[in-house]
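Only a part of the assembly is drawn; its chains keep their places, and the rest are absent.
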Amino acid sequence: MSITLDNARKLISAIEAFAATHSLKPLTSVVLDPGGHVIAAERQDGASNKRFEIAFGKANGALSLGVGSRALMARAEQQPYFIAAATSAIGGALVPVPGGVLVHDSTGVLQGAVGVSGDTSDNDEAAAVAGIRAVGLVPTVD
Amino acid sequence: MSITLDNARKLISAIEAFAATHSLKPLTSVVLDPGGHVIAAERQDGASNKRFEIAFGKANGALSLGVGSRALMARAEQQPYFIAAATSAIGGALVPVPGGVLVHDSTGVLQGAVGVSGDTSDNDEAAAVAGIRAVGLVPTVD
Amino acid sequence: MSITLDNARKLISAIEAFAATHSLKPLTSVVLDPGGHVIAAERQDGASNKRFEIAFGKANGALSLGVGSRALMARAEQQPYFIAAATSAIGGALVPVPGGVLVHDSTGVLQGAVGVSGDTSDNDEAAAVAGIRAVGLVPTVD
């Protein structure tokens, strides 16, 4: 099972509504399926060039190791060489700061992940969590 | 100047409406700014894993060399080694089949590019063209 | 909108004039458009082999994340794993020391970025700032 495109759209809308309410900087939101493949993405006007890649890397890192990207930051603080090695080993992006959040349904089945980038990492994560909850799904940040 | 996120959303909706009307397979649509950076993307339910990457590569190839991806296919037929070399040289994806379409405004200013993948390349291109026209912009396919 | 080639040439001339006035080591200057693509570059006689790549990486990193490369250095000091991950994720060069400066026009529209390398990072940045101001544009260093 995966987040549907329809839900991904609603999820991103909720992220952007959260950003507006809290006056965040322009956000980029990426929704991935459980295999780490893009379902939907939006980069708000004014965001810098590579925000898609950073947001993707947060969500992809989360799915790659099965934890939210906040847990990857904790691991990077303790064992930076592990995160460097894992990034190389997985052959894709892994960005170990908050804002990459796993998505499960209410029965605990993995549905994908959301990555957000553009404001502080804490705010990016709060926006992702708000978006996931807005569609009745369950966020895991670490 | 770049396609705005709001226009990118409308453009993708029009692509998907075209796909529904013509009973196309699930499409993936990617909208890039003039610099080749993701503004928005949607992968319809049922599309295979790496359709984002293929659609991105069509649009990115178009922007990299300043022609629609149909022209890149013609070049690949004539000089496959050039396309292989260019792909390597640009350090990013370049997919030389139709479906990567340049987007200009009515005064000829480049606004970005659209990449579509999922059905035949010809149908992918037709969907991209329909989407671009739906928001009053001008497509260039070759 | 982007820095024009004509302005890029004047900007680089002003950087080199600054270097001469302040007796700096041979400088390499790179001017990028807002998408991170080379408009113009000059490496002064006597500069070492890879100065283009270093200067490019400062400017490209600035555009990728939307801050001057001095801010990237601050982030690297606090979270070296983030800068390492971002460098990998963006699929291009990112050099997190001063000398990569964002360029806006007087109305706040992004026009591109300038990267300078060859002397101390602080002097590289001072030269970039002088060059940007010489053509009536606005530098952002962090």
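For clarity, chains are labelled A, B and C in written order, and residue numbers in each chain start from 1.
By our rule, a residue touches a chain if its C-beta (ideal position, glycine included) is under 8 Å from a C-beta of that chain, and two chains touch if they have at least 3 such contacts.
It should be emphasised that the depicted structure is a prediction, and the values quoted were computed from it without experimental measurement.
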item: Full complex, copies of the single sequence (shown: 3); value: 4
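Methods note: only the chains that are shown with their structure count from here on.
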item: Euclidean distance of C-alpha centroids - chain A vs chain B, Å; value: 25
item: Residues of chain C touching at least two other chains; value: 34-36, 91
item: Residues of chain C defined as touching chain A within the complex; value: 34-36, 63-67, 79-82, 84-86, 88-91
item: Residues of chain B that touch chain C when the two form their complex; value: 1, 33-37, 91-92
item: Of all residues in chain A, those that touch chain C in their complex; value: 47-51, 53-54, 56-57, 61, 73, 76-77, 80, 83-84, 87-88, 93-97
